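The other protein chains are all here in position, but one chain of the complex has been omitted.
Going in written order, the chains are labelled A and B, and every chain counts its residues from 1.
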Amino acid sequence: MARSSGGTPTGSGERDLARFVGRIGLVDHHCHGVLRDPLDRAGFESWLCEADGPGRWHGSLFDTQVGLAVRRFCAAPLGLAPHAGADTYLARRVELGPDEVARRLLRGAGISEFLVDTGFRADGLTTPDELAVRAGAPAREIVRLESVAEQVMVGRGAAEFALACRDALASAAATAVAFKSIAGYRVGLDLAPYRPAENEVVNAVARWASAVERGSPVRLADETLTRFLIWTAVDLGLPIQFHTGYGDADADLGRCDPLLLTPLLRATAGRGVPIMLLHTYPFHRHAAYLAQVFDHVFVDVGLAVQNVGTGAGRVLAELLELAPLRSVLFSTDGCGLPELFLVGAELFRRALSAFLVTGLADGAWSYRDAERIASLIAAGNARRAYLLD
Amino acid sequence: MARSSGGTPTGSGERDLARFVGRIGLVDHHCHGVLRDPLDRAGFESWLCEADGPGRWHGSLFDTQVGLAVRRFCAAPLGLAPHAGADTYLARRVELGPDEVARRLLRGAGISEFLVDTGFRADGLTTPDELAVRAGAPAREIVRLESVAEQVMVGRGAAEFALACRDALASAAATAVAFKSIAGYRVGLDLAPYRPAENEVVNAVARWASAVERGSPVRLADETLTRFLIWTAVDLGLPIQFHTGYGDADADLGRCDPLLLTPLLRATAGRGVPIMLLHTYPFHRHAAYLAQVFDHVFVDVGLAVQNVGTGAGRVLAELLELAPLRSVLFSTDGCGLPELFLVGAELFRRALSAFLVTGLADGAWSYRDAERIASLIAAGNARRAYLLD
Partner (left out) sequence: MARSSGGTPTGSGERDLARFVGRIGLVDHHCHGVLRDPLDRAGFESWLCEADGPGRWHGSLFDTQVGLAVRRFCAAPLGLAPHAGADTYLARRVELGPDEVARRLLRGAGISEFLVDTGFRADGLTTPDELAVRAGAPAREIVRLESVAEQVMVGRGAAEFALACRDALASAAATAVAFKSIAGYRVGLDLAPYRPAENEVVNAVARWASAVERGSPVRLADETLTRFLIWTAVDLGLPIQFHTGYGDADADLGRCDPLLLTPLLRATAGRGVPIMLLHTYPFHRHAAYLAQVFDHVFVDVGLAVQNVGTGAGRVLAELLELAPLRSVLFSTDGCGLPELFLVGAELFRRALSAFLVTGLADGAWSYRDAERIASLIAAGNARRAYLLD
């Protein structure tokens, strides 16, 4: 990206900057655990991107940007030549076993700390502590609001549900570093911007309990209870992460546009609680706007970065159009496959480096500013927002 | 685009790849016929882009990306210097006559097969057979659902409309390669995701017939009947194309966001019928997401490519962020002017080449992968989806 030729002080500054960003430790402020058990090819492909798995019409999901990026970046750490074929790659994976693969790929990612959402498929995935052992770096827990509510419903039913939920969340807040909501998946982000009244909560709990009694799965998909959980979390003072944008076909992408959260963001401004807009792609410019006009809003393009592959530089640059440089975070949303952590970190570092080096070469900022911005986005903003120190 | 200097093996790979993509035969999976009659300047401009024609405020539509691209790419095949002025270009066009112009430009496009929507302005445009003769390449028919319904209404009225429609579509399916719906133009893409009941169809037909009797034009713009047609097409097993995104001012662009089709795509998954999202721009990232999460969804940026001109590389790259490489198709949406086929094909090849060569130079994929991806997007995906072989 650097336009100047080598040898000049500018050119050397660009190389130094690229090296600096290439080695920077990243705080992954939103991820999940990795799978403990081995996978066959169809299983591997089902965790690779947001498709359910390989299919009749599109065939193998290795023919995606993320599939190509796995073959590009993950072959070498497993002792293969870059771009090794999918079957070769998967055979080597089996040979090494899940723990050794996870160890190699997670350590190769250069992530210095993991914030782990434990509310998704908790049975098959590593706990934060198990992830930390494999990665050789600390991991802290993010508690999913909807999962807590569902556990309360399973454990005690409707009786004193609100009180029990508040207790469970307060107890979680003692050790967790943040809360997360998947409102986008369950009811969409078009949430009324106020705390529901107690009787509204009681009625919503009764409706839900009655549906469960009639055989519905214990799955929270109620707008009133979602708001009850969010405002309870606001009271507890931890940052709250929201799924927005890109995800699997369970959600309607159109209901996950972060702009739909505007009234809630207005209502929570000045409450001392940071709100994290996750993923945000393809609405990342919308999210960046929200991060500019609301001081308590932070944004990332996690999950998208590894999925868009060679497009990561463009996507990050688009986020950095309006988002204040002190509002941007790094995450992988890595889940199941350790490959996703390595690919996400590698592509993010390259995207950030390209952005900063291009600007430096063009005279848009000084070397000192560039290094400072890199440190903020890689880790400093997350440390400040989550009070990690 | 290639960053390596010439002479190295990598540089030579990039040149080979650019040459490979530059010569690849394209399957144009969605286009129309060309005009049989000559055009004056205002007439030519009215077919050039999605504006009605030159106007008081914007003046000549040659001052658009597509206008500049016509002067860039089409002057030489007509024996003029590139960037010849509009009047010179049009005078030469008159001199050669419509058939010779069509022959030169269509053959220059390097399209190996045409799938032709015959439902738009069928009177003035060439049939698929006539197009094939001019282009020297085979052409097959795509049948527009709304046109069939309108022919049935004209021919027989409301009596046994559903049955007659089913028969007409089944008969069309015997020779056509796909169906197409312009629901986006007529009722928007926010379609209920289920087949209407017979009595709902009967009532909708009665309403329509009564409007026609009172003097309304025979124009299908009814959500229920649109769904009836779509599900009848699903039963017949052919791929179904949907107009989405960019088009003329007859449609509200906001009602053509392919995300509005999400419920219908969920409902048709596993029915064995590919759904093609046409154009998609400026919602091509939305469409690419749908192509990732729904195995039966295929996408293109046809029509947009020639209109965005020098932006074609960026637009295609954005589509290729999330869309599986086996879900992306080529089309021109060429209509009326043979120029649009040549410009669309030329800009698409350059965009695809830039995407693949940049990735090759950057180490994102191997030469072999790049060549394979080029073949899939240029023709292979269309051959698989439409069962062309």
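As a convention for this text, a contact is a pair of C-beta atoms (placed from the backbone, for glycine too) under 8 Å apart; a residue touches a chain by one contact, two chains touch by 3 or more.
For clarity, every value in this text was computed on a predicted model and none was experimentally measured.
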item	value
Absent-chain contact - pick from A:46, A:88 or A:292	A:292
Touch criterion as defined above, residue of B:126, B:226 or B:307 at the omitted chain	B:307
Chain B, residues in touch with the chain not shown (by the definition above)	49-52, 55-61, 63-65, 68-69, 72, 82-83, 246, 248-249, 252-254, 281-282, 304, 307-311, 314-315
Hidden partner interface residues of chain A, rising order	257, 259-260, 262-263, 266, 272, 274, 285-286, 289, 291-296, 298, 314, 317-318, 320-322, 324-327, 355, 358-359, 362-366, 369, 373, 376, 384-385
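We adopt the following convention: only the chains that are shown with their structure count from here on.
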item	value
Between chain A and chain B, centroid-to-centroid distance (C-alpha), Å	36
